[in-house]
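What follows is part of the complex, with its chains left where they were.
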Amino acid sequence: MAVMFSLEGYKGVPKTVEEAFEQVVLANRILGNEGVLDAFGHVSVRHPKKPGIFLQSCSLGPELVTKKDILEIDVDGNVVTKTDMKPYGERIIHAAIFKARPDVNAVFHGHPHSVIPFTCTGTPIRPIVHFGCMFYDGMNIYDDYDVSSGMLIASPEEGERVARVLGDKRVLLMRGHGCVVVGASTASMVMAAIYLRDSAAIQYQAMQMGQPKYLSYEEARQAAKIMGSALALERAWTYWVGRAKKAMPDLR
Amino acid sequence: MAVMFSLEGYKGVPKTVEEAFEQVVLANRILGNEGVLDAFGHVSVRHPKKPGIFLQSCSLGPELVTKKDILEIDVDGNVVTKTDMKPYGERIIHAAIFKARPDVNAVFHGHPHSVIPFTCTGTPIRPIVHFGCMFYDGMNIYDDYDVSSGMLIASPEEGERVARVLGDKRVLLMRGHGCVVVGASTASMVMAAIYLRDSAAIQYQAMQMGQPKYLSYEEARQAAKIMGSALALERAWTYWVGRAKKAMPDLR
């Protein structure tokens, strides 16, 4: 199984519900600010006290999410919070993964442009640079859509299929749609989402130039330990939060 | 005919003239802010009370458009507003389409860079990702220019030809020039313009990598229903308006 990490706070299971809510807001804002999410796509964080519940924004563009937009949802996809706010249609992706993967505390689903060509040419994204190391264990490609669902994952059955094809990996590519990225912590999920996007762009160019030499399994596995360390996660998280706060005055 | 939608407000026929003016301003600002329009290109919205009239800015870069710059123009291209302000030379594209297509309430014409290589290599842009689904019914390519018109569409006859080649599609590619995108609502037109630009960039890379698997006709048709739903249009519109307002203080 892919190396993941159990650290305190945003680097692992948040200690308080308040902290978890803050992580959901920051993960949305960071990924919006860095251009990994646009109007669509979403993230979620497992509830720190109730493992059968996760936290996710209501149906809203990630850059706009605030604490009061966050819903509690159970791992069958039912909204637990008493509210009129509408949840994301695809919350079932998150639900099914939290159900199947107790090691996962944060989930990303989005459509970074650089990733799409890989999904529809059946090309896994491989570790081509050390910051893509977290994908050393490979990734699967989902292509088992209900035609009637319009490429979106909405039914519990399809959610379960998605979780099954993800298996024990960090990433699932979804043909003609996007990707799922999971993490043991919010910071680890955010880092993997950003570096998946960047790795795809780099691998595309390298493949155009010839036959790139990828990181070996062992090189990447060792690098994943370092990139997933508390020190590296903290350095990256602090940087991304700093940029988001500069761009979004309401976060300060 | 391509799936389109008749919704209230910006998601369909605006209820009031005031609302229609606001939509023209916002569509211009959004498309300027998102980099889909630059100094050139233009949008239009059908008048909510007089179907033979549409609203469009005078000759001005889209990022700069305010309510007082908007003209009423009839479907033969005559400026109805009594004013000295100069209309766009290519308003005839909009006029001819509003005349030929009663289902259309909003029109985009622009020159997104990623789209041009498709126009001049005769390559239709296909649904390669779910947010490109609205092009499931295909698109035509216009290449029947009056040489003397300098690639611009200025005469009623050429406007009619453009509308004829567009047919009942959502998009017309124009060789060596750009594209036309239509919608049943302002939000639907804006969404299709942005996602055409993005789909082109993604398809380019996928074609360089090999033979991409596109969405099937049925996959894309079903996805178009979801992406064109009131919920999806509202989420995207709110996001784009939020970004435009952040970048353009005078909109607040």
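Which chain is which? They are A and B, in the order written, and residues in each are numbered from 1.
Following the convention adopted for this analysis, contacts are C-beta pairs under 8 Å (C-beta built on N, C-alpha and C of every residue); 3 or more make two chains touch, one makes a residue touch a chain.
The model shown is predicted, which means the values in this text are computed figures rather than measured ones.
Because every chain is the same sequence, the assembly can be counted simply: 2 are drawn, and the full complex in the file has 4 copies.
Here is the rule we go by: only the chains that are shown with their structure count from here on.
To overlay subunit A on subunit B by their CA atoms, one rotates by 90 degrees, a value rounded to a multiple of 5.
Across the complex, subunit A meets subunit B through its residues 38-40, 59-61, 63-64, 86, 89, 111, 113-114, 116-118, 120-123, 143, 145, 147-152, 175-178, 204, 207-208. On the subunit B side of its complex with subunit A, the touching residues are 127-131, 133, 198, 201-202, 205-206, 208-216, 218-219, 222-227, 231-232, 235-236, 238-240, 242-243.
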